[in-house]
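Apart from one protein chain that is not included, each protein chain of the complex appears where it belongs.
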């Protein structure tokens, strides 16, 4: 940590800054320049970043030197992590380290019939994980809110039947136990990326977690939220870039695809991409799924519905099963170019 | 709702759009122009906005005509709502309709002594509601997370002693009951503005709620989140503008002060401003608190700490009690100019 | 300037960094910590910030210590600058240091009659500078582009007649001479804030400049653009906050009013606010003009038109003359509270 001292600060203020640093248990190292005095602070930077050093009179700036996350960092764990999602009676699905997550399914679980149909089709097309929401975070209280536990059961059954592990969103710490019983992977949605109690709760569960980037979260914020889960002992975390808020009006969000190599440079955790939520437009999803694979994503998360115009949630952004199947063909060829394989 | 049809759509597609609208129980009204055909859809727009009309083949755009919120709107309730926060043994504190909420206190409750000192000073300066966090949403799992129930008790005691109602953040639906017992007003923080289970839970409680705008929430999103609380039967909602994420690096957030008159034009709910979180810089807080009052805010929420450099949370953005007292003097004079009163 | 060295860098890389710094004529000062080595670089930071130090192998981060602007800074010139705009046959209009610029007029100069009418009315209401565009930057090539030199003459005449200095936009370096002949103050519009050739050209002219913040410019960028003008020898610069691009859809831009005290803390230059462009909504303009004055702005820039529905440019965001007059009354009272005067 480096403290830059205001040019108009007094000797007393500088002495007080040095005292304060020592009081907190760190070692200051002062260096007087012509225009500014700077003070290096030596000690555990994770703890240091939580201290209110900027509030000491005479301090102009506080510049952190080290990253604020630790367990999620490449410095802590150099090799790519591989997350395993169990499938009853089969080899688990692996994500990371060259293995691609092909997550597909409807936005919301609507009925056993519709889901069975979609599950069969996405499985045939090449998906290896089935998604579907039973608890839906909707901007409006008047929109469809999901089937709840009934939806979880339908999802679990469809997954078992088609040999696909299932991932589904958990929105409330009180739902964690119930979702644990029915799903193979928790999803933390974008709106809950900084719902810290929920992060802690899934951190204590022993099932993989798909953690989606928040609408206004920086890459660092995303890794800090992963750190919450990891620090509770759950190391099975897969990150997901799904677009952030921006001024661009023609797409639902702005797909920050550079987050993929950006995260991979700093962290060992797998990261996948969700072009469905990132763009909100079926005409853009295939191109952006291709881009995600070429950028090095460890998988793609795509909403598929056999009848988008009747979907109870986010129908306008779903691909048809045929469109998905044709896309997977492209993705296989691209994955090969970047040294990855879609099984 | 207006549907714009793609110029290359077929007669069959248009017929299918019309059929689908009727199937859903609405009335279509077609109008063929030279370059585009448009279809008006008549019926309950709240329900309509949840239908996946944009997913019907041949549809180019879907343009909503009405607002998506209802109970929060001026059309539903024309006069300014006044929210009352009870104080044991005194007249309640009123917010809205000319009454100003002067919320002040430390970011986090740290100890009974520190809080008692701050509470006495902000009360003397003119504050009418005491704030302090017992549950703290922190980006890093390694930062101070709050004192929990012990903090709530300290806060409640300080409030009682100084005759101030207390407001404190609730982060988890499981905490609602406990916070209900100790606090006079719930705070929903920015990161939880779209934590819909939490909104429903406080919507079922019968205590006022301070709902802060999310970091990437539009004004409409904020009002939709208020609608969640109102639709559960709790009408005691006060909104709070506290800055949103932007590209500007020199302030913690971007203070969207135009949200104040923007909300007041559309909604009857009171809205206050929080220049502490919006700017994150004590050198900017007084000017922006003055601006908020001049813009028509129903109150200001300001972090005050008697020793910011030792604060366990957000010390660098706290005002000193003296700075707060001097600011309240300015605010009183400005409030008068815009027809409001600070008691 | 501080260089943070990558943890995996070799001795050779560190030696090369030190050599490179010395080659460039600066003095390095190395400090080896447990986790990171950091190198202080001593010398002229303005020049240093232009060096590609981050490209030297082994460098992790480069942290600037000083501000990148100089002539615009409070360190260079501590007292508030007062910019004087000449009026033929009268005392000049002063802006800054307690003097308020009350700039008003139509978006575009449309005809002598319309402008004469508006000029008379805004003068009576309390405006002290008349605005009107003769060259209009329009997003669409099919929109009205301004009357050009004919418009400048109409503007000059209206200003002379009503005893108001006039400000008008210059978009192209080739127009500077012509605008110089007819206007009392140049306006550099938001889209041209980083049109550096144009900045240099008005920097060489000897007339005051109103420099508007760009749609995605940080406060630092704005001050750097002012630095371009100042470094050419023209010190008569007034800055203007007029809103930036954001995700909020219900206003034209996001009014970053905290830029007012933010600039005033760092720079001696006057800064005014333009709630017309910042909000794009006449229902929000009065509240935001009041807020701007309370935040410490050195003036407000407001579009006024006697018949907005017939305006050739930006009609929907203009106030009527009566609305403007009533607003000026409020602003006078608020200005007094913050220690300023509107004459």
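Before moving on, here are some points about what is shown:
Note that the chains take the letters A, B and C in the order they are written out, and that residue 1 is the start of every chain.
Rule of thumb we're sticking to: contacts are C-beta pairs under 8 Å (C-beta built on N, C-alpha and C of every residue); 3 or more make two chains touch, one makes a residue touch a chain.
All of these numbers come straight from a predicted model, not from anything done at the bench.
Across C:88, C:141 or C:339, the single residue that touches the chain missing here is C:141. Against the chain not shown here, chain B presents residues 2, 4, 7, 29, 31, 33-36, 38, 40, 42, 45, 61, 63, 65-66, 75, 245-247, 249.
On the side of chain C, touch with the chain left out of the figure occurs at residues 20, 46-47, 49-50, 52-57, 68-69, 137-144, 171-174, 191-192, 194-198, 214-216, 221, 224, 227-228, 231, 244-245, 308-312, 314-316, 318.
If you put the missing chain back, the residues of chain A touching it would be 216, 218-220, 244, 246-251, 254-262, 265, 278-279, 281, 283-284, 287-288, 290-296, 330, 333-334, 337-338.
In this section, only the chains that are shown with their structure count from here on.
At the interface between chain B and chain C, over half of the residue numbers appear on both sides, which makes the contact a same-residue one. Inter-chain centre distance (chain A to chain C, centres taken as mean C-alpha positions): 39 Å. The geometric centre of chain A is 26 Å away from that of chain B, both derived from CA atoms. A straight line joining the Cα centres of chain B and chain C is 31 Å long. For chain B, residues touching at least two other chains, in rising order: 216, 244.
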